[in-house]
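A single protein chain has been omitted from the complex, and every remaining protein chain is retained in its original position.
Letters A, B, C and D mark the chains as written, and numbering starts fresh at 1 in each.
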Amino acid sequence: MPEPLLDIRALDAFYGDFQALFGISLAVPANSVVSFVGANGAGKSTLLKSIAGLMPAKADAITFDGEAIGDKPAYDVAKRGIALVPEGRRLFPSLSVEENLMIGGQLGRAGPWSLARVYELFPVLFERRNTSATALSGGQQQMCAIGRALMANPRLMMCDEISLGLAPIIVRDIYARLPQIAAAGITLVIVEQDVAQALKAADHVYCMQEGRIVLQGRTGDITRKAVSAAYFGV
Amino acid sequence: MGAAAIRVVHSTRSSRIGVAGFALLFVMLAAAPFWAERSDLRLLVEIFTYVALASLWNLLAGYAGLVSVGQQAYVGLGAYILFGLAIFAGINPVWTIPIAGLISAVIAIPVAFLIFRLRGHYFAIGTWVVAEVFRLLAAQIGPLGGGSGISLPVATVTAIAETRQMREFLIYWIALALLVVILGLIVMLLRSRYGLALTAIRDNETAALSNGVNVTRTKLVVYVITAAGTAMIGALIFLQKLRISPDVAFSVNEWTAFVIFIVVIGGVGRLEGPIIGTIVFFLLRETLADLGALYLLMLGIVAIGVMLKAPKGIWGYVADRFGWELFPLARRVERRDGPPP
Amino acid sequence: PANAQSKVIKIGNVSPRTGPLAGFGEADPFIIDQVKGILAKGIQSGGKTYSVEIISKDSQSNASRGAEVAAELILRDKVDLILASGTPDTTNPVADQAEVNEVPCITTNCPWQPYFFGRKGDPKKGFNWTYHFFWGLEDIIASFTALWDSAPTNKVVGGMFSNDADGNAFGDANLGFPAALPKAGYKLVDPGRFQLMNNDFTAQISAFKAANVEIVTGVFIPPDFATFWSQAAQQGFKPKIVTVAKALLFPSAVNALGERGNGLTTEIWWSPNHPFKSGLTGQSSKELADAYVKAANRPWTQPIGFQHALFEVAIDTLKRAKSLDPKAIRDAIAATDYQSIVGPVKWTGQPVKNVTKTPLVAGQWQRKGANLDLVITANKPAPQIPVGGKMELLS
Amino acid sequence: MEWVNTIVQGILTGGLYAMFAAGLSLIFGVMRLVNIAHGDLIVLAAYVALVVTETLGINPLVSLAFVVPIMAIAGYVLQRTILNRTLGDDLLPPLLVTFGLSIIIQNALLEIFTADSRKLNAGPIETASIEVLPGISLGVLPLLQFVLAVAVIAAMQFLFYRTATGRAFRATSDDQPVSQLMGLDNRHVFALAMALSLAIVAIAGVLLAVRANFDPSIGPARLIFGFEAVIIGGLGSMWGTLAGGIILGVSQAIGAKIDPGWQLLAGHLVFLFILAIRPQGLFPKVQ
Partner (left out) sequence: MASILTLDGISKRFGAIVIANDVDLAVKKGEALGIIGPNGAGKTTLFGVITGTVPPDSGCVTFDGRDVTRLPPDQRCRMGIARSFQIPQPFGGMTVFENLVVAAAFGQGRSEHDVYAQSHDILERCGLAAKANRPASSLTLLDRKRLELARALATAPQLLLLDEVAGGLTEHECEALVDLIRDIRKTGITIVWIEHIVHALLAVIDRLVVLHGGAFIAQGDPQEVIRSPQVNEIYMGIPADA
């Protein structure tokens, strides 16, 4: 097996006294699509935040491209090519749509994604490029958030519930484009509630429950039923 | 599970101890004229006024989310009303205190309509400007000394009571009574529907509106009550100081900044905060004030230090650490069939 | 111990040591040191020897703090006599506290009208416990007009009075400049009271230009005067004489104006050239000023004399007091007849009860080498004080 | 003509207020930080200029070459060590900390420099003036100050809305964790903003020191006008801040013309009036 792009070993995470992750270990190979499913509060978002450097962790708990980054601050992690589309979009309200995208690209990492490519992916953003990001509807905001992450030309992109609040047509659209994004050389980590969607999009799926991984496998080897069983903890 | 199966409790064990403690403290303080020195009485009056000012500001900022840096407007207003009525209408200064509260409440209403249009930082600066306007207007009232200020005629002061001692006792008791009334009112207000509404507004104004809370009226009530209370305290303070001038009566440092220090050091948004904060403030002042510039320098350092090390204030730190609460406001649900509290 | 305690006399002193008025109190440590040296062996009073304890507090240039520390001195430290100095912001609140708490009090360094009327004093009754010595508005008007009389002008005066205790007193319609100047043959242009810390004096400058004003007078704080004075130049207003109080008191403020400070005129309460000696230390004015300059390594200032005189009067009083009873001390103050470093101090009921006056002259800041020096140029109201030069016109 | 003069001079005073407000506006826009110590920092800059001019014997305007970088570094350090730790949704911590800072600066200056009134001498330029119309002379110094204010504000506006740094400022001000995800070190970005703010403070401080006497206690007096200018202009709008300053300056001049007692009052009343009509200020850029 080739050296994984992202290697997580015994990762714990805490909110004050509350432990949200318990010794998570996993490896994400380069150019793969990995998805996480799990009930609300399972710790999926926390896992992504830990990888992105927004939660304190031990240095060697997270290795990216051979380097220990567990203790690095978020801005440093971002520079190494990890992008996160955060849960709840979190656009910058005082920036216009275009500026939101541009700030995503401000690290200046080389790669295929540019303003033009993002507008091509989401034409509505082009139409609204000069309005304030707060004036976008929920769905438009989600597109903008994805575009913003793409603008960084990341090697690893993590999407936290990107289909949340989107019209079915858009969800379909985004998932239809994921292979395209993956093909451009971006490794994808997706958190998704819709098990069917997750199984369809990913090569490998992890099921989380109460801060632990309870089931994992290649999407070909794992049945939807098994996932559901793990999912509901039955 | 039926409706009868739950009950809602306010108090905790520490709070019951707290209430008993306060009752005892009140009795002791009420008897202070019989055990304390003249200088202690005066210091206590000053402490009471600061506890009251801080508690009122805490109600406004900590509970209603109205961070005002212009409460000196009402301290000064109350004081000027006292001086005006005592000097020109010949009213006994003691009686002008409640009148000052009433008049200020009335004046606070139009002011509120103006500044309630502002939010957050803008509100803060707006209140400050209003206080400046009050100060500059006071400086234009010639009969009250204009910008020079004026002293309360000795005869007016001596007319308060027959002897010097009686006068000092009377002022002490008035201060204590005013403090107890203000604190009591705040506790009652916060435990009432208004308290709930206030916390809701502070947490999320849009949601509060959409859940039927009349946001403007709730804020107005708090603002007006605070204005009235602050004005009465202002009148009392200047009855002690005997001399008034616009710069002093409407001093942003003395009546608002120090008050904010006190509340934040003690713990904002907690009833105990202003009391703890005042004690710390006076301890510092009593020990260091003679150092002049160095004292103020140290005060600044203490304020910054507390803010950085214990952002919830001293009481916030203690309460989180040990789960103490002397005036619990939270409503806890308990099941009747569950374990006893 | 009770016996030992009764042998201590406590003097409380309140002055502005920090804040905008700190210049007034800056000599206090020096003076208190000097006085303590002299009193090392205590003082004789009513046949007994007492040691003297001086407790000095800072009013922070703030009337509210002034009242507070005065109350502390009276109630907690139980001082026998309380002193205060340095503008009405300190003298008045302290005197008010002394009056209602029935403690004898002596104050200075504040014109007597803002002291007396600012405290709602009644000239017929006066006060029971509080005494003041300094000069008054009539003196400053007299010395200013004497100064102006010495040079040819059109006698049109522009008045700049701030809306504070001093400015309102100077600009008072009955007691101040507006009433007195016409009587002295001058025409006053008074645009109105301005608020402190002003950034723009265009309105006043325009009014003065329009009225062809040649003399400017009034009361300023230093930053306001500097603003006014540079705006005047920028807007082409060139008066012949500028005589203002307060802003030109301290050498630092005048020297800060650079060349534009040369030729400005002001009132002089006390200077090293005053022909008075301290009844306590025997120092002449010159000797006192020199001692201060040596000890503090700072230029002499006018308040020094008065701060010193305040302690002189206090000690004289205590020596004469029949007992330490407040009334006895108060009576001793009333009976004072003392030669101080700022001149004789004796409360005779003139100009009003509880107030007595010291002589006042006027002079000009003139360049002497690297620094500006304050030279007495008009002494008509107090001929006993010698003039040191002649006033030069500004333009 | 007298009225024209009144208004023109009022506009120049407005330049002074805009200069005071520019640094405030910047950090208010970026960090929502109400800096109560701003006035005292201006005075601090004036003292730094005093020390620089006295030790090097140079003209105060030349001393800017030293004072600006010194203050900028001070701002960077101040933000990194203290102010960064107070930022958040709550407006109280920064309010309190900057108030604490204000009394610390005032009293430290008092301890070091005493209460003496000081002034910097810039030479003949201080009293120089140009007569633009008969009866209307404009002081060269106020004019210079006005021009500098406009230049500073134009530069700020450009920086804020046309450059990557400005974008970083705004993004970080909106959402700190997410801006970190974009590779921005929020502590550094804020410190840069404060450094820039204090660089402007340095200019304001030197101009203040040349314009009039200063002592350790005069900082807060003009602070409120700075806040008013920022708010009248609207959050995040630099040109708005300039407009706010001018509106204040002119209203005060007109007030003073009616009665000097109404000078400051007129400015405040106009401020309240504008806010009553437009609570978000005249040209808000940010909600």
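The rule we apply is simple: a contact is a pair of C-beta atoms (placed from the backbone, for glycine too) under 8 Å apart; a residue touches a chain by one contact, two chains touch by 3 or more.
Predicted model only: the values in this text are computed from it and were never measured.
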Using the whole complex, pick out the displayed chains that touch the missing one. A, B
Omitted-chain contact residue, chosen from A:G23, A:P56 or A:G138: A:G138
Looking at B:L196, B:V221, B:I279 or B:L294, which makes contact with the chain not pictured? B:L196
Across the whole complex, list the residues on subunit B that are touched by the chain not included here. 1, 3-4, 6-8, 192-193, 196-197, 199-200, 202-204, 206-215, 330-333
Positions on subunit A where the hidden chain makes contact: 39-41, 87-88, 124, 131, 135-140, 142, 161, 164-170, 172-173, 193-195, 231-232
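The rule is simple: only the chains that are shown with their structure count from here on.
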Centroid of subunit B to centroid of subunit D, CA atoms only: how many Å? 33
Distance from subunit C to subunit A - Cα centre to Cα centre, in angstrom: 75
Where the CA atoms of subunit C average out and where those of subunit D average out, how many Å apart are those spots? 36
Counting only residues that touch at least 2 other chains, which ones in subunit B make the list? 136, 139-140, 293, 296
Any idea which subunit B residues touch subunit C in the complex? 37-39, 42, 46, 87, 136, 139-140, 145-154, 157-158, 164, 240-243, 245, 247-248, 251, 254, 290, 292-293, 296
Within the complex, which stretch of subunit C touches subunit D? 18-23, 26, 61, 163, 191-200, 202-204, 206, 210, 222-227, 230-231, 233-236, 250, 252-253, 256-260
State the interface residues of subunit D toward subunit A in the complex, per the touch definition above. 164, 167-168, 170-171, 173-175, 177-186, 236, 285-287
